[in-house]
Every structure is written in structure tokens, then in C-alpha cells.
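Of the protein chains in this complex, all but one are displayed in their positions.
Letters A, B and C mark the chains in the order given here, with residues in each chain numbered from 1 onward.
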Amino acid sequence: MITSMILFPLAGFVINGAWSLWSARNGTRVSPRVSGSIATTAMVAAFMAAIMARAQIPATGSIEVDCFRWFSLGSLSVDFKLRLDALSSIFTLVITGVGAMIHLYSVSYMEEDEAAGKYFAYLNLFCFMMLNLVLGGTLPQVFLGWEGVGLASYLLIGFWYREEANVAAGQKAFIMNRIGDLGFLIAMFIGYKYSGSLDLTTVEKVILPAGVGTSFVLLIFLACTGKSAQLPLFTWLPDAMAGPTPVSALIHAATMVTSGVYLLARLSPVISQSATGMAVIAGIGAATALITAIIACFQRDIKKVLAYSTVSQLGFMFAACGVGAFGAGVFHVMTHAFFKALLFLAAGSVIHGLHGEQDIFKMGGLKKKLPVTFWTFTAGWAAILGLPPFSGFFSKDEILHQALVSNSGSAWLFGVLLIAAVLTAFYMTRLYRLVFFGTPRMDQAKFDHAHESPVPMALPLVLLGVLSLAGGFAGEPVHLAHPESALSTPTWVIMIVSVIAAAIGATIAFRRYSVSEVKAEPTSDVFRIDAVYSKLFGGGLGVIASASQWLEERVVQGMIRMVAAVTDLSGNMIRVLQVGSAQAYLLMMIIALVVMVFYFMKGVV
Amino acid sequence: MTAFEPWMLLVVSILVFCIGLLGLILRKNLLVMLMSIELMLNAVNLCFVTFSKMHQLLDGHLTVLFVMTVAAAESAVGLGLVIAMFRNLRSVDSDQIQLLRD
Amino acid sequence: MDFPLLAFSVFSTIAILGSLLVIFKKNPVSSAFALVLVFFAFAGLYALLGAHLVAALQILVYAGAIMVLFVFVIMLLNQDEPVHDLEATGVIYRVVSALTVTALGAILVRAVLASKSMTPSGALTDEKIASLGGNMKAISEQLFTDRVFHFELTSFLLLGAIVATVTLAKRKSRGEEGEV
Partner (left out) sequence: METSSSLSFLLTIPLLAVVISWVIPKALQRIYAIFGSALILALTVYETSGILFSSTTEAAKAYFVDQRLEWVSELGLSAGFRLDGVSAWFLVLSALTTLVAFYLRGIWYRKQPRLFVSMGFFLLFALNSAFLATDLITFYLSYEAVFIPMIFMVGVWGENQKASAVFRFFLMSFAGSILMLVAMFQLMSMHHAATGQWSSHLPDILKVVANVPVESLLWPGAGFLLAFAIKVPLVPFHGWLKEVYVNAPMPGTIWMSAILSKLGVVGVIRFVLPLFPAVIKEYQGALLAVSAVSVIYAALLAIRSNEGKTLLAYSSISHLGFVMLGLFSLSSEGSNAGVLLSVGHAVTSGMLFYLLHQVEERSGNLDLTTSKGLATAYPVLFSGLFIAVLASVSLPGTLNFGGEFLVLLNAYRASALCTILAALGVILGAVYMLRFFQRLGLGKTGTANPVDVLVKKDLSLADLLMVVLLVGIVIYGGINPGIFMKG
């Protein structure tokens, strides 16, 4: 059952990939409907398999399926095996479930794109890799998925590759992810060195010496910052919005970016050993949550707002992991997957309805025009604000609670996260208000042409809306080791505080943007992080590369020229002896003979 | 006064060989160079026969017969070459043959 | 002074002096005649060693055939006048050559003096050869039994040499450079 779960998307990828390649070669087109149906069917089948597999998991423990021996060398042997337990099961359900809906949504979203076959192939490839990531029983296999989703992300961000900007965004994502992957690689080496194996079951249990443990945790976290767009490496995610909107929903909101949380939760026994490492994770998570929430308040592009919001929400999850509340983090992954996928799809529906308009200051008053989108967006909005009883309420509240009460938590952490929550409410309400209410700020013609999306797009919206509403009642999906509480603040106090915080943010935004003439705000890269990075890394790399080029041209090539000159010189010297007379050569031969006889037969003659 | 012993012939052979070699190195006249080669061949022949005597074998004699055959062939071809060269260059000076130089 | 030593002294002196004449005479014809002298001296030395067949062949082949060839060519090419090629070479070259050849000779002589006598590896003493019917018969028997293959090979060599010489020396049927 587990095997078939990953084989369905793979089959979809192979079929769609081969078909679109073949038709590209012959100059024919792949029917988006057919290839979309194939891909969606594969995902639905995988979802069924995931549900059935979920039922088979024993109460405590996991199912393991050994597929084949991947490689072995010396004492190391790495199997290709799938491991399903409560944690990975949650992820598989989210990936296949949300994935199936987004596939369905895409069938109609991509209807007019001539490369739809390729698109669905990539999407299936992504799901296959993502399932490998969460089901992998060994670290290299997780790494396979880890890099594989990066690849799929690169392909899909740069899907419309004729625009240089899209390609550049894809490359940025891939390279920043690679920086993180370096951390993953080296962490694997450390894990192998100390546990003698790369099996997750073994590595999970390994006890690392203090210093090594910290570097292990930090390296793993480096990988997470790349994949999950945390503070030093988050700038790729907003750029990644260059891809088609369903891709943003699936990859850059619901699944791939949460794989960092999965990895931390998966390795939680090792991670918890290092207090320093945990503190760094919590700190960076909270800082990311705050900083990107601030940036989100200054965005005009509907997708960029959601992208920064995603980064901010991921910051919440990492903060939870950092205080030891891995369960809360995973819970938020799940609810976030529902409401953020919903928000993105709804945004996609808006963009689709407005024929590509993405600027929120050129929207407004769409409530009537796009009723389904409006109501489902409302559910998502309420969920991300954390209004009870929407799903986000439960998970966010849990995170805030743990940030305050757990041993490694603190009032500071709680405070930062609370401010981030207020800001979240502010920018989401700003978006909500500007898009759906007030007077339309676009051409009348465009407004008139705005239309609700067709059923295949609306259906996933509704389903995700229901999940955003009710998903929180499922409760914390996995029971990972809970942090010990230092304080005994009751839960209900936190609940009230967080709801009040959300209400404050929402109210400010509503009041600010309820004036009849909304002034367009310029987009602002508040902290200029991107610019600094491109100066620092782009420039730095350029300088180093120039230096090596200089070294190459002057020193290395100079060395060659020197060797050539020496050869030339000695050639000229030897040329003197080449008089061109056979007798002179004979004489030299005899001289050499005499010298050799003298040298070698000293004792004899 | 000592009696004659075969090794003395070896010394003679060496001397003649070296003289032939010297001639080969010093002279530019191709005819004389060929003669020097004949001298060297003869010296070697003498060596063979002497060794044959010292070893009490006849192989040396046989070898000399073959060397003589080769020497005859060699001088015939060599002299043919000298004639051919003389035809082209009007000279038998070895320094005149330098087509390969530089 | 017994006869072998006397004969050796005479023949070897002639051989060495003749060789020197060969290489130092200005006129190729003189060199050729000195060479004949050397060949005869060698024949004497062979006879001294009891190699009668070789001695006879030395006179027949070298002094007879090869020398005739040389003299014939010298005359053909009008080379019977002094040449001054020796003086054309530099002094340094001449000195270096002489020293090198002397060194080579010294090494070889040293080697000979270091191993004047050797244990015979065969058993064909003079008496044994006499009992086999003489030097010539003994050689012939070996030549036409054990070495017959090699003997036949030399005929190919000679054939090749003949063809080569004819080709080289053949006058071109046309062309101005054909006259000698």
C-alpha cells in the first residue's frame, strides 16, 4: 500500500513526461484535460492509498517496507525503504490530499497553456519526490526527496521559461536550497560518523557529544532554512511566486516548504539534545515570523503577500520546534496546509478571474463577482487569523502557549510571536479588505469581465474551505515528546490573548482601508534584504571568481609559458650540437659509449 | 721473450678497429669511409677467429664466412650509392649530403 | 724468437701501419693499395691461427673481389688524385676524435689484458680438427648441416644486394645527369 502510494505519482510523471516529450518532438500538443486527468487520477489513487496505509499503522511504531538495497560500501549499507508512522502519515495525507485537490484545480487553471502536459508531469514528479522525503527510511533517501522537490520547484517556478525573470527566480530557489542542502549533507556525515549508519531509526537514537550535537542541529537547521525559507535564506520564496499559482499553493505553501518542520520533528530526539541548537531554532523562527510579517504589510502583489505570510507562518512552526513542541509545529503544518493552500487557490481564482491582475490596489469589490472565492477566502482568512473555531486557532494557540510555558520558552519569544500574530491579522485583513470590499479600482471593462471560476477550480476551494474550518478539531496529529512546562499558565488565558491580538490587527486594517479613496501604497522591500544579499553574495562570489580568473590567467598560464620558454631555450642549446654531419653524430655516440662503459663497468675494467 | 699467444691478436684487432673508426669519423671522402668500414669488419673477423681458437670451437670461422658475405654485399651496395651520389652531386664528400639538415 | 711470434710481429706491424696509411693517405688510390696490404697481413694472421680456409677466403674475397671493386670505382669516378678532406675538419674535432678513439681502445685493451686466458668451452683442438680431415672439412660439415639454413639465407642477401646495386648504379635512360 505504501509502495503504491509513491508509485502512482511516479507513473503519472512517466506517462505525462513521455507523452509531452513525444508530442513536442512531433510538434503536436498534449491535451491539458487528458493529461490533467491522468495526473489527478494518480494523485487521488495515492490519496486512497495513503488513507488505507494510515489504517494499517499500529498504535505505537511504524510500518517499514524494504524495497531494494540502494548502495552499500564497506560497513555502510543504505536500503531504499519506506517507513510509515504517525508523523509521516500526516504528511502523506496532506501531500496526497491537498495535492489531489490542487491537481484538480490545475486542470482548469492550465487549460489554455500549451505546455500543460509538462506541467502535470512536473507536478506529479514533485509529489513523488515529496512522498519520498516523508516516507524515506534512510537519510540519503530523505535527501533524495529533499533535492527532488527542489528540482521540481525549480522546474515549476521557471515553468514559463521564456521570461528571464522566472528562470532567474527558479535558479535563485535552487541555489539557495543547495546552500541548505550542504548543511544536510554534512549533518549526514556527522550522523554516520557517530552512529555508523544512515538509517533513520538508528540516527534518531544516536547520542552525540555536546559540541558535535550542536553543530549537527545547526547544520540540519541550515538545511531547513533553505528548504523552508527561514531567516538567512528566505528570499527565494517571494520570488518563487513567478510560477503558476497552483504551484505556489502546493509547493510553496502547503508541502515542500514544510519539509523542514518534518525533518526537525523526525529527528526530534537528536535535536532536543542540544539546548543551544534549540534556542537558535526558536530564535530564528520567531525572528523570521516577525520580520516577514512586517514585510508582508508593505506588499502590493497578492501572491507576494501570501508568500511572505507563508514564511512568517513557517517561522511560527520553527519557533514551536525550537521550544520542543514538535507536535504543535506539525499540527500547524497541517492546518497551514489547508488554509494557505486555500488562500493561494482563491488568490489564483481571483487572478484567473481578472485575467492575470495581481496588484491588490487594482482590485476591490469582488465580493459579488466571485462569491465562491469570497466565501472560501473568508474561511482561510479566519483560519490564519486564528479565530475560533477555525483550524488555525487551535494550532497557533498551541504554539503561543508552548512558547510561553515550556522550559525553553520565554516571555520574549511569546511576545515576538504575539506581535507577529497581530501583524498577520493586519496584513491578511488588508488583503481581504482591498480585494473583496470597497469600490473596484480597475477598469470598468475588466471588472465587468471578472468571472467566477469553473467547477473544477471551485470544488477544491470548497473542500479546502471545509478543512480550514474544521481541520483544527482533529487535534494534534502526532504525539511527539512534549516539552516540560515551567509555567502553569492555563490554556484559556492564551486563547483569549491571541484572539484579542488577532482582533486588534484586523480592526486596524479594516479601519485603515475602509476609507472610500484607498491610496495606493508603494511596494517596499522594508529591510532591503534582497539587495544586501545580492551585493554580498553575488558581489562576493563575483570578486572571488574574478580573483581566480586573474590567478588563472596570470599565474597558471604564466607557468605554462615559463615551461614553454625553458623548453625552447634548451632546444636551442641542444640545436648547437645538431651539426647535421653523420660523422659528428657518430663521434657523439662513441663519446657516450665510452662514458657509459666507464661509468657502469668501473669495477670490471 | 714470451711465446706467441692468441690474445695478442685481440690487441691487434682492437688497434685496427680503432684506426678504422678514426678514419670513419675523420675522413669526409666516402670511398675512404667505406674502406675504413672494411678495416673495422676485418678487425672483427680477426677477433672471431681468435676467439674460436681460444674456445676450441669452429663457430667463429663460420661467422667470419657470413661476415665476409655481408661485407661483400655491403661494399657493393655502398659503392653503388657512391656512384649514384656522384652522378647527382659531382662529389663524393659526405658533407654534401645534407638534405635532412634543418 | 720462435717462428709464430716472429710471424705475428711482422704481420701485425704490417696490418697496423697499413691501416694507418689507409686512413691518412690523401689519394684514395693509395688508400686502396694500403688496404690490400692490410688484407694480406690479415690473411697471414689467420694462417698463423690455423684458420686456413678463412685465410684463403680473405685473399679471394677481400683482396680479390672487394678491392677490385674499390679500385674500379675509384677509377670510374676519376678519384685518383689527392683530396684534402682531412684538413677541412676543425682541430678540436680532430683532437676530440683521436682522444675518444684512444679511450675506447684503452678500455678494450684493458679488458683483454684482464682476461688473457679463458677456459675453452669446446673441444676442437688442433689435433681433433686434423683427425676430422682438416680445418676446411670440419667447417664445411658444420656449414652444410647445422647452418645450412643460414647459408641459404645469405644467398637471398646477395641477391638483394645485386638487385640494389644494379638499380642504384644503372644509368638513367634519359636525362642530362646520366653521364659519368
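By our rule, a residue touches a chain if its C-beta (ideal position, glycine included) is under 8 Å from a C-beta of that chain, and two chains touch if they have at least 3 such contacts.
Not measured: the values here are computed from a predicted model.
Q: Among the chains present in the display, which ones are touched by the chain that isn't there?
A: A
Q: Considering the whole complex, which of A:Trp19, A:Phe126 or A:Phe174 touches the chain not shown?
A: A:Phe174
Q: Which residue among A:Arg162, A:Lys368, A:Lys519 or A:Lys602 touches the omitted chain?
A: Missing-chain contact among the listed residues: A:Arg162.
Q: Tell me which of A:Ala210, A:Ile544 or A:Met601 is the one touching the absent chain.
A: From the options A:Ala210, A:Ile544 or A:Met601, the contact with the absent chain belongs to A:Ile544.
Q: Considering the complete complex, identify which of A:Ala55, A:Val515 or A:Val555 is in touch with the unshown chain.
A: In the complete complex, the chain left out is touched by residue A:Val555.
Q: Just name the one of A:Leu73, A:Ala445, A:Val515 or A:Met573 that touches the chain not displayed here.
A: The one listed residue touching the chain not shown is A:Leu73.
Q: For review purposes, identify every residue of subunit A that touches the missing chain, sorted by number.
A: 21, 24-25, 68-74, 76, 80, 140, 143-144, 146-148, 151, 154, 158, 161-164, 167, 171, 174-175, 178-179, 181-182, 185-186, 188-190, 192-193, 541, 544-546, 548-549, 551-552, 555-557, 559-560, 563-564, 567
Simple rule for what comes next: only the chains that are shown with their structure count from here on.
Q: So which has more C-beta pairs touching, B-C or A-C?
A: Most contacts of the two pairs: B-C.
Q: Measuring centre to centre with CA averages, how many angstrom lie between subunit A and subunit B?
A: A distance of 89 Å separates the two centres.
Q: Where the centres are mean C-alpha positions, what is the separation of subunit B from subunit C, in Å?
A: About 6 Å, centre to centre.
Q: Mark out which residues of subunit C touch at least two other chains, giving numbers and ranges.
A: Only 97, 101, 104 qualify.
Q: Please list all residues of subunit B that touch 2 or more other chains.
A: Residues 21, 25-26, 28, 95 of subunit B each touch two or more of the other chains.
Q: If you look only at subunit C, which of its residues touch subunit A in the complex?
A: 93, 96-97, 100-101, 103-104, 107, 110-111, 114
Q: Looking at the complex, which residues from subunit B come into contact with subunit A?
A: Its residues touching subunit A are 21, 24-26, 28, 94-95, 98, 100-102.
Q: Quick one: which bits of subunit A touch subunit B in the complex? Just the residue numbers, please.
A: Subunit A reaches subunit B through residues 580-583, 586-587, 590.
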